[in-house]
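Structure below; questions to follow.
Here's a slice of the assembly, chains where they normally sit.
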Amino acid sequence: MRTFRLVIACPDRVGIVAKVSNFLASHNGWITEASHHSDNHSGWFFMRHEIRADSLPFGIEAFREAFAPIAEEFSMDWRITDTAQKKRVVLMASRESHCLADLLHRWHSDELDCDIACVISNHDDLRSMVEWHGIPYYHVPVNPQDKQPAFAEVSRLVKQHEAEVVVLARYMQILPPALCSEYAHKVINIHHSFLPSFVGAKPYHQASMRGVKLIGATCHYVTEELDAGPIIEQDVVRVSHSDSIEDMVRFGRDVEKMVLARGLRYHLEDRVLVHGNKTVVF
Amino acid sequence: MRTFRLVIACPDRVGIVAKVSNFLASHNGWITEASHHSDNHSGWFFMRHEIRADSLPFGIEAFREAFAPIAEEFSMDWRITDTAQKKRVVLMASRESHCLADLLHRWHSDELDCDIACVISNHDDLRSMVEWHGIPYYHVPVNPQDKQPAFAEVSRLVKQHEAEVVVLARYMQILPPALCSEYAHKVINIHHSFLPSFVGAKPYHQASMRGVKLIGATCHYVTEELDAGPIIEQDVVRVSHSDSIEDMVRFGRDVEKMVLARGLRYHLEDRVLVHGNKTVVF
């Protein structure tokens, strides 16, 4: 069922819901899902509606025009999306296949509603798996002494494929700041720890050294500061003294792929609203 | 902060949200929390608003009157409650203290927003604990050969204390059908299994016999059919071959008290809407 998704953030005040729901009702809009959140701390209001496209008398452009005055009146930071327009996703990976294979399978079995434009990797290992899915694979090696050319090529490919979302499916390279800024809130990373614990390299080794009893994974938007961007989703799994680092890595893979898949799904469904360094996930 | 809670269930159609939010906005109502749910299967719509009492120009009676025409127009099953009016709760227990002690402590430390009118038990064991909290304790023994007099007395006490909610905190006796009907959706039970598994007596023994790897607890409204009422909340805990039935009982106590406390809290906050044999928990 085709829907429009109306996503709004604005300073909180009386009458926002009335205005928006009146607008929708006056055009006979059939709301299939509605979520609201008032943040007392920041004084902001967040809202997401899913509306059956076939219940409305107009398309998305006319909707946008008709709604603009309301948006202006309430100083809304807003967007409307059409589920008929699938988002274009570029996946980036390195050598480890678990997150990539998981996302590809979900896409292949119609669980993830998006177009996968291509896969970019700094290694060639996963080419055959990707190409079996009918998706172009670009091998862009990264020279540790001079990473700039590789990232220029990555940037070019992302642009060429008109990516709306870039997913770092265990890409293991730190993106340059310029790319992070250009695609703010559009680059999704999976970090293999329960952030803010164990930022940076080898988090399972860090976790083992500290003797924690749970390990986790964090899906977040990439910002210039490493592993510090807005968190979309997290989860953990129990470990014990009997688990070696290799066991942790293995358990961790399952958490990583689940958390990334959930985080990406929320993003694709326009459920994630970023405010400051935090997210509202409807 | 004093709020009014407006809770609505009605057949779904376009315009409900607009009508209700207009009503609230036209009276300057400051919504602090709003939840909606459209059930495609049943075609019903569910809605809960929490509104700051001091933002409205009238009290709860005037609200009720003013809202009545809208409720009628949409054939709403609805209620409005005032957080200034604490719900009166009667707790019932037997010999096991864990659920009762947990609820009493939550109430005593102002976590549970209600008045506890009294505790009724078929044993006298927990009197001192209850009375330390300043709550009346009634010992109503149940004669296994003739339970009727005991339940008549229970019924009288529940009425006398003007209970709005009755909580079976491991009461271990089956209430007579008449009492269940009279207090439909007002008697909350904790069953020590993950329903619908292991209905009836000794669920941990049943669980151990079946060799399950997780055990659970279920908080539900009591209906005439044993352990078959609408489920409010459930949770589980992992067990293994190394856990004896006694271990399961011990782990289970923690799940039981958490699940009951959550379920009761949802009820007290008017978050539970019953439809058929299922609940919406906002």
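We just call them A and B in the order they show up, numbering each chain from 1.
Quick note on the criterion: a residue touches a chain if its C-beta (ideal position, glycine included) is under 8 Å from a C-beta of that chain, and two chains touch if they have at least 3 such contacts.
Computed from a prediction, not measured in an experiment: that's the story for all the values here.
J.: Quick one: how many copies does the complete complex have, if 2 are shown in place?
T.: 4
The working rule: only the chains that are shown with their structure count from here on.
J.: As a quick test, compute the distance in whole Å between the mean CA positions of chain A and chain B.
T.: Chain centres of chain A and chain B, defined by C-alpha means, are spaced 37 Å apart.
J.: Spell out the part of chain A that touches chain B in their complex, as residue ranges.
T.: Against chain B, chain A makes touches at 14-15, 17-19, 21-22, 24-26, 28-36, 38, 40, 55.
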